[in-house]
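Left out: one protein chain. Kept in place: all the others.
What follows is chain A.
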Amino acid sequence: MSERFDCIIVGAGPAGISCAYELGKGGAKVLLLERGEYPGSKNVMGGVLYRQMMEDVIPDFYKEAPLERPIVEQRFMMMDKESAVTFGYKGMEWGKEPFNNFTVLRAKFDQWFASKAVEQGAVLVNETVVTECIVENGKVVGVRTDRPDGDVYADVVVLADGVNSLLAKSLGFHKEYRPDEVALATMEIIKLDKKIIEDRFNLEPDQGCTIELFGDATKGILGTGFLYTNKGSLSIGVGTLLSGLIKHKIRPHELLDYVKNHPMIRPYLQGGEQQEYLAHLIPEGGYKSMGKVVGNGVIVVGDAAQLVNAIHREGSNLAMTSGRFAAEAVLNAMEMEDFTESTLDQYRIKLMDSFVGQDMKKYKDSTHHFDKFPQYFGDYIPMMNQAASQMFTVDGKSKWEKQKKIWKDIGTPREKIKIARDMYRAWKVMK
């Protein structure tokens, strides 16, 4: 690999591939390096891909891409041990063009997406780990790979190497993450007949449903579970802050089994066959955990830049948008023949002005807030369930009596004030 490139991209996930696609389209000579056997072979995601940000890269992609189901219903379950308060939205407008989002299986989707970048002229090299950035005179000028004679040079290197961005860390762009800045998610793909899925989730053929699980799904630890419908399978998973698992000494795969066997979830999975078990970290530190994203000859995108909106389960769309902006900044730098930090900084400015930066800022305190006050997940969700149970149980008591009891069960006046304060605080960090 003695060739020289305009740009080297490390990592063929949504961020890296978007960047490669846009650069290829713009006529740049691009090398896309992937450590797995194929793009997607190392990648894990709950499975929801948002249409808009993908279309910003490839219009009408849904006519061709390997997608699972367009989602027409998003449900939320606030779970206690043997109950759940459920709400959601179902809209048939999401079942037709232009769609809202889709479930995808990443190993399939990423391979397809990468092939589109290759069609645009990007050179994809799999099975290659980048071990370090080559830095000369304070400027990144290329990468060292684990191949023999594996140094490759370029004007710009884009780091799209995911949550474990050893490269951005080695450049001093961010410190090692703390266990409360990352969530560990485990999931399983459960094979199930297409017709059974549609019956169980009350779906028209080929339409999809997602359910987010709160409260007892994580045994009250900060995090969420999820149950998504694919074509002929379900994705069931659970993710919590790593610090929560450590504190409560819970084995992640046992938490997953707990969710799978929960009486609110088990009926959905009944009779299914396990196909794959996966684990991955999610960078959930938010805005405050973001490191430097631009340097001389280098740009950081996607998970490697901590671009995840944990509150809204968005990550891949932030990744794709950041990859696209990075490509625009590189093309601009090529035009100006200047690859210094100040020129490439156009990427950071665009990113922070867009929904990506705005959403990161909006929720900058949310993860920390809910982590600091565990009562939201541990106490208030069970409380909600008990209130619903009392109100809907018909046993000869008047509704006034029931309301009085619910109000009394919430606690002393002092505890009520505390709850009111917590609700106000929650509103403040989310507003």
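Here is the rule we go by: a residue touches a chain if its C-beta (ideal position, glycine included) is under 8 Å from a C-beta of that chain, and two chains touch if they have at least 3 such contacts; residues count from 1.
Rule of thumb we're sticking to: contacts and distances are computed from a predicted model.
A.B. asks: UniProt protein name for the omitted subunit, picking from "Ferredoxin-like protein", "AzlC family ABC transporter permease", "Cbb3-type cytochrome c oxidase subunit" or "L-lactate dehydrogenase complex protein LldF"?
C.D. replies: "Ferredoxin-like protein"
A.B. asks: Touching the left-out chain: which of A:3, A:37 or A:60?
C.D. replies: Residue touching the absent chain, from the options given: A:37.
A.B. asks: Tell me which of A:246, A:336, A:349 or A:423 is the one touching the absent chain.
C.D. replies: Considering all chains, including the one not shown, the answer is A:246.
A.B. asks: Return the single residue from A:108, A:139, A:194 or A:402 that touches the missing chain.
C.D. replies: The one listed residue touching the chain not shown is A:108.
A.B. asks: Among the options A:56, A:151, A:276 or A:422, which residue touches the chain absent from this view?
C.D. replies: Considering all chains, including the one not shown, the answer is A:276.
A.B. asks: Given that one chain is not shown, which residue among A:115, A:261, A:358 or A:403 touches it?
C.D. replies: With A:115, A:261, A:358 or A:403 as choices, the missing chain is touched by A:261.
A.B. asks: Need a quick check: the contact residues on chain A for the chain that isn't drawn.
C.D. replies: 35-37, 40-45, 47, 105-108, 126-129, 131, 145-147, 163-164, 166, 176-179, 182, 184, 186-190, 233, 235, 242, 245-246, 249-254, 257-258, 260-261, 266, 269-281
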